[in-house]
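Yeah, one chain of the complex is gone here, protein chain that is, but the others are all in their spots.
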Amino acid sequence: MATLEHSLPQGEAKVRQLPMEYSSDEGRLRIFGFWTFLVTDMILFSCLFATYAVLDKHIALGPRPSAIFDVTGFSVETMILLTSSFTSAVATFAMRRREKSTLVVWMIITMLLGAAFIGLEASEFLKDVHAGATMEASAFLSAFFTLVGTHGLHVSFGIIWMTCVVIQILQRGITPITSRKVFITGLYWHFLDVVWVFLFTVVYLIGGMY
Amino acid sequence: MDVTPQTHPEHGLRLPIIGFVLSILLTVAALWVTYHSHLNSAGIVTAILCLAVVQIAVQLFLFMHVLESDDVPWHVLLLGLGLILVVAIVAGSIWIMTFHTEAY
Partner (left out) sequence: MLSGIRTFASHFFVLGEPMIYGADVAILLVSFAIVFVLTYFKKWGWLWREWLTTVDHKKIGIMYLIAALLMMFRGGVDALLMRTQLMLPNMHFLRPQHYNEIFTTHGTLMILFVAMPFIFALFNIVVPLQVGARDVAFPYLNAISFWMFFFGAMLLNLSFVIGGSPDAGWSSYPPLAGPEFDKGPGENYYLMSLQISGIGSMATGINFFVTILKMRAPGMTLMRMPLFTWSVFGACVLIIVSFPALTAVLGLLLLDRVAGAHFFTILSGGMPMMFVNLFWIWGHPEVYIVVLPAFGVFSEIVATFSQKRIFGYTSMVASILVITVISYFVWAHHFFTMGAGPGVNSFFAIATMVIAIPTGVKVFNWLFTMYKGRVRITAPMLWTLGFIPNFAIGGATGVLLSVAPSDYQYHNSYFLVAHFHQVLIGGTIYGMISGMYYWWPKIFGFKLTEGPAKLAFWFFNVGFYVTFMPLYVVGLMGMTRRIYTYPSGLGWGPWNLASTIGSYTIGVGFVLICVNILHSVFYGERDTTGDIWNARTLEWSIPSPAPHYNFAVIPTVTHRDEWWAIKEERRSKKEAKQTPLEEIRPIPMPKNSGKPFLFSLCFFLVGFGFTFAWYAFVVVGFAGVITLLIMRSFDYNTETTISVDEIRRSEAAFGRI
């Protein structure tokens, strides 16, 4: 907010060396605010992870984790999401070089990879449900669907959000405001990738050992 | 706005590419440790959790530009506190909840 033009005195020299998204007070505040939001989201996921870790052997009459996890399936999902994280980083790179069309192309690739990931995850869920492994079957499955599903909802929301940002880039070009939006969606996307790495490790690999 | 285009002229796309290669290698390593190594289960869990922690570092430093800041990098301190509390929540919950209650 330019209301705050007086603030941030210490870093004036430093600000000039930073990329465009930091050029306004509003940009700096929002980027910092978004990091703070990411910490809240991190705690949210950690509670779901804790629940999964406590309940992952509570299978009652339902299937064991190893019976429903498909190694190829979740490995492919992981590779796709890791690749999308990379393409998102390339998009930020293109933005910082002020290459509008390159930026848009890489963002669209990122969103398509995200959509592919969501598609695979949805088909995995459908397969489980058809096999009778529903949320109602056991505490383990409740924890599994909630944790993985919450991540999936985050990714879906990220795709909608990025779509809005891409449209604004096409309308307005790379400005201090749009560049800040690209950077923040990028942070969100990389964060979801970190969460997925832990889902992959804790839910699929460690959980799948039982 | 007369802000000049900013990037990392000294390494260009090198950092993201290194990050990408590392993240793929780390994932493959985790799969290999789980399904093909001869470690016992505690060893596997420790090893793949360590690999996941390295992945956090890859994303934070090579993709998310975590050290960029106009001021004291408060977000890094908050992230540090957040990570400690994440460990406290998960490890604490397991510690509290699994004592003599594993009746399935």
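Should a chain be cited, it is by its letter among A and B, assigned in written order, with residues numbered from 1 in that chain.
Following the convention adopted for this analysis, a contact is a pair of C-beta atoms (placed from the backbone, for glycine too) under 8 Å apart; a residue touches a chain by one contact, two chains touch by 3 or more.
Given the structure is predicted, the values throughout are model-derived calculations rather than measurements.
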**Report entry** Touch partners, limited to displayed chains, of the chain removed from view
**Finding:** A, B
Report summary line: Only one of B:Ile17, B:Val53, B:Val76 or B:Met97 touches the unshown chain, namely B:Met97
Requested in this report: In the full complex, which bits of chain B touch the chain not displayed? Write them out.
Outcome: 71, 74, 78, 81-82, 85, 88-89, 92-93, 95-97, 99-101, 104
Report task. Can you list, in ascending order, the chain A residues touching the missing chain? Result -> 1-9, 28-30, 32-33, 36-37, 39-41, 43-44, 47-48, 50-51, 54-55, 58-62, 135-143, 145-146, 160-161, 164-165, 167-168, 177, 181
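Definition applied: only the chains that are shown with their structure count from here on.
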Requested in this report: Would you mind pulling out the distance in Å between where the CA atoms of chain A average out and where those of chain B do?
Outcome: 14
Report task. Flag every residue of chain A that touches chain B in the complex, lowest number first. Result -> 8, 10-11, 14-15, 17-20, 22-23, 28, 32, 35-36, 38-39, 42-43, 46-47, 49-51, 53-54, 57-60, 71, 75, 78-79, 82-83, 85-86, 88-90, 92-93, 96-98, 175-176, 186-187, 190-191, 193-194, 197-198, 200-202, 205-206, 208-209
**Report entry** For the chain B and chain A complex, residues of the former touching the latter
**Finding:** 1, 3, 5-7, 12-13, 16-17, 19-20, 23-24, 27, 30-31, 34-35, 41, 44-45, 48-49, 51-52, 55-56, 59-60, 62-65, 68-72, 74-75, 78-79, 81-83, 85-86, 89-90, 92-94, 97-98, 102, 104
